[in-house]
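The structure follows.
Rest of the complex left out; these chains stay put.
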Amino acid sequence: MNTFGTIFKTSIFGESHGNGIGIVIDGCPSGIPLSTDDLLHDLSRRKAGAKGTTPRKEDDLPEILSGVFNGHTTGAPIAIIFRNNNTKSKDYSQLFDHPRPGHADFVSRVKYGGFNDYTGGGHFSGRITLGLVAAGVIAKKILSPATAAARILEIGGMTDIDKAIEAAQLSKDSVGGIVECTVKGIPVGLGEPFFGSVESEISRAVFSIPAIKGIEFGAGFAVSRMTGSVCNDNIIDADGHAETNNNGGINGGISNGNDIVFRVAVKPTPSISLPQSTFSIKEQKVEPLTITGRHDLCIALRVPVVLEAAAAIALADLSLVAQQSPRVFKGA
Amino acid sequence: MNTFGTIFKTSIFGESHGNGIGIVIDGCPSGIPLSTDDLLHDLSRRKAGAKGTTPRKEDDLPEILSGVFNGHTTGAPIAIIFRNNNTKSKDYSQLFDHPRPGHADFVSRVKYGGFNDYTGGGHFSGRITLGLVAAGVIAKKILSPATAAARILEIGGMTDIDKAIEAAQLSKDSVGGIVECTVKGIPVGLGEPFFGSVESEISRAVFSIPAIKGIEFGAGFAVSRMTGSVCNDNIIDADGHAETNNNGGINGGISNGNDIVFRVAVKPTPSISLPQSTFSIKEQKVEPLTITGRHDLCIALRVPVVLEAAAAIALADLSLVAQQSPRVFKGA
Amino acid sequence: MNTFGTIFKTSIFGESHGNGIGIVIDGCPSGIPLSTDDLLHDLSRRKAGAKGTTPRKEDDLPEILSGVFNGHTTGAPIAIIFRNNNTKSKDYSQLFDHPRPGHADFVSRVKYGGFNDYTGGGHFSGRITLGLVAAGVIAKKILSPATAAARILEIGGMTDIDKAIEAAQLSKDSVGGIVECTVKGIPVGLGEPFFGSVESEISRAVFSIPAIKGIEFGAGFAVSRMTGSVCNDNIIDADGHAETNNNGGINGGISNGNDIVFRVAVKPTPSISLPQSTFSIKEQKVEPLTITGRHDLCIALRVPVVLEAAAAIALADLSLVAQQSPRVFKGA
């Protein structure tokens, strides 16, 4: 449920305002150079502070509890934890009875019978993706020399992203965006035909990232308006390279040697300073709601590095699986 | 890899022109009324014959090998098989060295070292979805009284679907489309927060269906252009019903009591009668390619019932999981 | 639940007197020579007919539905089915209310709310191991040149097995036995440290075989009476060979290069011709019970080939997993 992968298994845990959050990675090959420092670059990319992101400043310093010895992975499970230092639980206490629209407050209260940690979004906080980013660093090393790189295509429907953020700040509203990820250098043959397609595994990982409501591969939704003669990517060499890449590097669920390309839609941060209304569970009627505290104006700004991590984790696992099964029997 | 689900586990098998195809469903509750007849309605919805679909006529008659006794599921695994009767393997034999653009011919040859069954697309054929549809019938019974219903929104960018098909027939080309699925009546609380979100599980199942290149939930890609005050779905009653449904019935990955709504992009059938080119593996150069034989002009026409099945399978599994874990401890 | 394995995944189905039984094997490498004939030798070893086994004669003819093409595995899932031809359901109908001691009649009735197929033991019949034996043939090919061979050590406490069977026939009672399996040629390094040890995986597979109540590796229960200086197997060469094999070829859950050796205890067939008693569910009191029909006097006689299959399946999976994870990173 909170676990992903067949061989490269990641198991995520933590709540926004609890003692700490983290991830356990089982099935990582031994012998990969790894230190805390290796994790910092991607973690800082995810960090708060840029215009449009929350002023909450976490140290975000990872501690590697296990699985690394003499600067290399040991082959045993890798546990990485992060302490929660800068929490303001009082900001959230009154929200228990007033579930914020667009958040998981209502569903988690119902699902867990009111026992959920509701402070700061609890286990549903975007902060949980810290562990995902850390695992992504390791997954990228496994995939190397293949590379995953994500970038923001548009924010609030605009390609001038600064302007979009400024407009949102003025209106005290939040904005969404579109982020694209390109993975270069993946060999032909990753992915399993049914239930384990490259699209299945990437989308499963990606839809764990809060606020994502759509994903498309290659030409994506535009394929629905293409004819076959336009959409088909004609193969031009023995490595599978093609004239076009409408299929986003994937045929029949299997990587085809071209770039794996996908885009996601990120919804605007549900926490906004504007007055809203919600159903009061205590009073059993709709009441006005004002959300105070620190929030991102635009979560999409933080998504690129998390998207890379999700893609890398899915592909690293498929890569380890594909080398074994199904594959050609070398035999007796 | 070819298996889906935590409790309601489906394991799919078969090749288009082999002895047969089918599915094994483990973890199905006992006591569900089930007969071969129950499967026929959805199977006939998937069947060939409508304008724009292939003239190949399979009987598509299911046989239940196990797991049903005295008209009810027994609790033991249910195996359902379909014989392949109407195969024309000779149509495909020359394609081994000429991988068809847009198909899995090239990737499966590389992945399996040339041992793949390439006739009729082998394990990558759309015919494999027969098993999915059969499992979907059972999943729908588990979800009942909730219902899943899919419909075609557009074909080739047009809402007049007959016109779109006729245009494609004239041009000897194929067309794609968009299909929407709505699931009504799902209670609050299905889905697991990380890696097991409703979006994760549905998209993982859906991307197993050949030809799908994108999925979006609720307002989908349109959320990227909304502000938070527009996108947030304000809760208006104790059951979680909301004024709008931009989140497609899902918050934080958990069902929120509103309709679960998602759309998929279906690419045009890659097999077209128009002349194409591909890389000849034998000659090691680009050569012209003409595909003969029977094909769908528009796979999207067959997708609705398969989409319902994929959604039902994912939700039935989440439903069985959610009743136990995490849930409220009734305890000692 | 009815599925085993991480990469080499087997999913078993069927009831003794239903339409058929079988197995689906996902994750099998492509390119392994395989035909129906390859399966027959081990299937015939399991077959009824020897002294002490049931006179029920099944054809036990397997049909490979998928996953094999031109005499080799394709890399797609392999489905193998067996028809049930020689069933006598009437033998069993009166047993629904009179659960046979030592059988699963009572527990399956309770577990499945009376919907279980109780004829011939249903899904709990020893006949279900047919699929296991078929999968075992394929697993043995994956493990080759390593070999698995099982033999009966004793029946009814006696090493003269014919004498033990004759005594049981005279007394109209049944007898148990001990079977030992030795796997030669497994390289160092199979098995995963926690929850995936060689002992964990073999025992998990083996305890699926009906009637087995104990398993021990190497010196087994005798280690509890050894001192460390006796029990330790001193390593004598660079391949890990040791002077003794008290650890049964496994240290810390990982194969150590010596023979993997284990023994199982098989209970006597619970169906006996002698009068017994049981609790009548209908009458809600203890009543006399007489079991008619055909039964093995000694199931242990059929166990060796099934035991080999279980061990081969577990080890083939560990073998495919171990080559990837954890293993040494070859790097960029």
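Per-chain numbering from 1; labels A, B and C assigned in written order.
The criterion applied here is as follows: a contact is a pair of C-beta atoms (placed from the backbone, for glycine too) under 8 Å apart; a residue touches a chain by one contact, two chains touch by 3 or more.
Being a predicted model, the structure only gives us computed values, none of them experimental.
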Q.
Counting all identical protein chains, and not just the 3 shown, how many does the complete complex contain?
A. 4
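By definition in this document, only the chains that are shown with their structure count from here on.
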Q) Of all the other chains, whose mean CA position lies farthest from subunit C? A) A
Q: Please state which pair of chains has more C-beta contact pairs than any other pair.
A: A-B
Q: Averaging only over C-alpha atoms, locate the centres of subunit A and subunit B and give their separation in whole Å.
A: 24
**Q.** Intercentroid distance (Cα basis), subunit C paired with subunit B, Å
**A.** 36
Q: List the centre-to-centre spacing of subunit A and subunit C in whole Å, with centres computed as mean CA coordinates.
A: 43
**Q.** Touching two or more other chains - residues of subunit C
**A.** 27, 30-31, 73-76
Q.
Which stretch or stretches of subunit C touch subunit B in the complex?
A. 1-3, 9, 11-15, 18-22, 24, 26-27, 30-31, 63-70, 72-79, 81, 108, 111-113, 115-117, 119, 122-123
**Q.** Of subunit A, residues touching subunit B in the complex
**A.** 1-4, 6, 10, 12, 99, 101-104, 106-108, 110-113, 115, 123-124, 128, 154, 156-157, 168, 171, 173-178, 188-189, 192-197, 199-201, 203-205, 207-208, 210, 212-229, 231-238, 240, 242, 246-248, 251-256, 265-272, 274, 276-279, 281, 284, 286, 300, 321-322, 325-328
Q | Complex interface listing, subunit C residues touching subunit A | A | 6-8, 27-32, 73-76, 141-142, 144-145, 193, 320-321, 323-329, 331-332
